[in-house]
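One structure, pasted below without further comment.
This view holds just a subset of the chains, kept in their places.
For clarity, chains are labelled A, B, C and D in written order, and residue numbers in each chain start from 1.
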Amino acid sequence: MLTRYFIFPVLVNGFVCKNPMHVNAEDFFFSGLNKPGNTNNRLGSNVTTVNVNQIAGLNTLGISLARIDYAPFGVNPPHTHPRATEILTVIEGTLHVGFITSNPQNRLIFKVLNAGDVFVFPQGLIHFQFNRGHKKAVAMARLGSQNPGRIEAKDLFQSNPKIDVRVLAKAFQVDKKVIDYLQRQSGMDNNN
Amino acid sequence: MLTRYFIFPVLVNGFVCKNPMHVNAEDFFFSGLNKPGNTNNRLGSNVTTVNVNQIAGLNTLGISLARIDYAPFGVNPPHTHPRATEILTVIEGTLHVGFITSNPQNRLIFKVLNAGDVFVFPQGLIHFQFNRGHKKAVAMARLGSQNPGRIEAKDLFQSNPKIDVRVLAKAFQVDKKVIDYLQRQSGMDNNN
Amino acid sequence: MLTRYFIFPVLVNGFVCKNPMHVNAEDFFFSGLNKPGNTNNRLGSNVTTVNVNQIAGLNTLGISLARIDYAPFGVNPPHTHPRATEILTVIEGTLHVGFITSNPQNRLIFKVLNAGDVFVFPQGLIHFQFNRGHKKAVAMARLGSQNPGRIEAKDLFQSNPKIDVRVLAKAFQVDKKVIDYLQRQSGMDNNN
Amino acid sequence: MLTRYFIFPVLVNGFVCKNPMHVNAEDFFFSGLNKPGNTNNRLGSNVTTVNVNQIAGLNTLGISLARIDYAPFGVNPPHTHPRATEILTVIEGTLHVGFITSNPQNRLIFKVLNAGDVFVFPQGLIHFQFNRGHKKAVAMARLGSQNPGRIEAKDLFQSNPKIDVRVLAKAFQVDKKVIDYLQRQSGMDNNN
């Protein structure tokens, strides 16, 4: 017979799992997704995530979401989610969005979206959003993982420690000085 | 022995699959989620779905979404999604929401949500939203399946054909006249 | 190198997992499924479950079973399993069974079953069994989850606390008095 | 490059999939599991399977079942299911059952079962049942796959064509004459 004891918090998928008998409404709740994020940064964008880090009850449920704010000409730069497909809905403004298909085609599938438009970014593919207008924009993203992860293009140049300059020079077929220049740009992200 | 034959088109998960080489942006796109649904019905609510029926490219990607509009005192009645967990975000107004845990506890986990609040309804559990105020409300739901399905409480009384009145009388421990009365209410749903 | 220590019982899927080196036959064993359940209740049915609560070794194996006894005119009332498909085999007697497909069709797929007949209830759909004869009946159910869960139609009226009467009145399009009446019926289930 | 072409019908998981709109009760139904199988064979056992070959509606639902009849001293010989865990319930008689754990322990986990007893055989492990008594026995098996497969110990010696005798002589560390003798025994199975 099972005797259920439970003393120390235990990580399942890297997160504490709570005894199902003790869950309450707070374990399924998050507040504040109506508040604009601060886009006063060099990317002109901000990502507010609501995943298993913010809502413990999402663990094992395979879903999460995010709010993205864009200043005029703001960019949510090219990135991938290693463990999730994403659906984006535009709430306000106009966004130019796209994703790139796998090798060898590397097609850029893109679209201009307005308020009420929805677009899908399949799992693991590079995608981005760009606010090409003079007004701010807002979008909501839904992701098919409670812990989707995020890998940005800039991580190639800003990892800790950095990748050997010769690797990147060959990868991009440019002089090492160009890579060196790219690596010297200060790392930054839009809060995600 | 298998003897069933087959006519075009080919269904995978019940849906047509397109050759990956021929997909384009339209296969990942939907428009119009900013438009309010018509809540002029007896439930005072309307569900606009965006799943694999609307976006063919969602097939096998395990995610979909919906917009829900609520008139004052409108109800998105108790229902389940047999194949999906849901996250709800309130866009406008105030909603009283809840879900019921499995037997034998049958706890009602509930919360009052305002704009920007987020709540999770775990897979397969009965849940509902109720606009208790005099203003309209809007919410966005994200579901962890490209084809989540929806089963409403009223389906018990409005299936085609109907369930034997004796089954329901015993299930609810009421007189057959009560069941008969419930079955005579005209079937309706909020467009989902 | 892994050094395996293990002191406090740990919940995986909400259940203790045992070190594989220490399992024995008792971890895979349950006794008594040949004993009739007590159907002397208002539903005239009884469910004896054999899942991960009874057989610890089922954890992560994705399968469980149940014995169901029916008195004459007994009902296993409409319910769903949020995490499992079910196959039912009739051992004795005659049962009227059915399930309702998702919105918007809500077709009732039904059949009369005799001893030796088998029927499938797909995951998450509302289903029931009804013994329409004057003799008792027995069935065995196999479920595709070690912890399938069970949600009954009556839970709508008997949760703790109860759902706001206005929500249910709208859902069923009946007067609040009808809902109030349904909620006052004492909660009961058939031991599952 | 793929160049294989295709003739009707379309197989999903090797089986035809029907349009969900056209399914009916027959797609979820099987009849006759109450009939004893013919155990008049050299194993003294018979397996009646109810899987996706018999119930088309089981495709993708991940569950199936089987009835097993045992003559006195009948044996359901050592075998594995490459894609399924199994739960066995004894309906009548007494069975000696067991399974062998993986290398390197190769523990035989075994038990004597009577009517109403339940035992679990985890996925892919060698297991068997043996009716050690003078009375017939009956069991019901539930498997966690719509197409579990079955591989018997004798298949080592009875495949078509046969395995090189030198491979088996080394595997069992016996003289080739012993293998040759084993291969000459006529292939047989208990109808599964």
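The rule we apply is simple: a contact is a pair of C-beta atoms (placed from the backbone, for glycine too) under 8 Å apart; a residue touches a chain by one contact, two chains touch by 3 or more.
The shown structure was predicted, so the numbers you read here are calculated from the model rather than taken from an experiment.
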| item | value |
| --- | --- |
| Total identical subunits in the assembly as filed, 4 in place | 6 |
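Assume only the chains that are shown with their structure count from here on.
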| item | value |
| --- | --- |
| Distance from chain C to chain A - Cα centre to Cα centre, in angstrom | 40 |
| Chain A and chain B, separation of their C-alpha mean positions in angstrom | 27 |
| In chain D, residues with contacts to at least two other chains | 20 |
| Contact footprint of chain D on chain C as seen in their complex | 20-21, 23-25, 28-35, 50, 55, 57-58, 61-65, 85-87, 89, 91, 101, 105, 109-111, 115-123, 140, 142-144 |
| List of chain C residues in touch with chain B within their complex | 42-44, 73-75, 77-78, 80-83, 96, 98, 100, 102-108, 110, 122-126, 128, 130, 132, 149-164, 166-168, 170-174, 178, 181-182, 185-189, 192 |
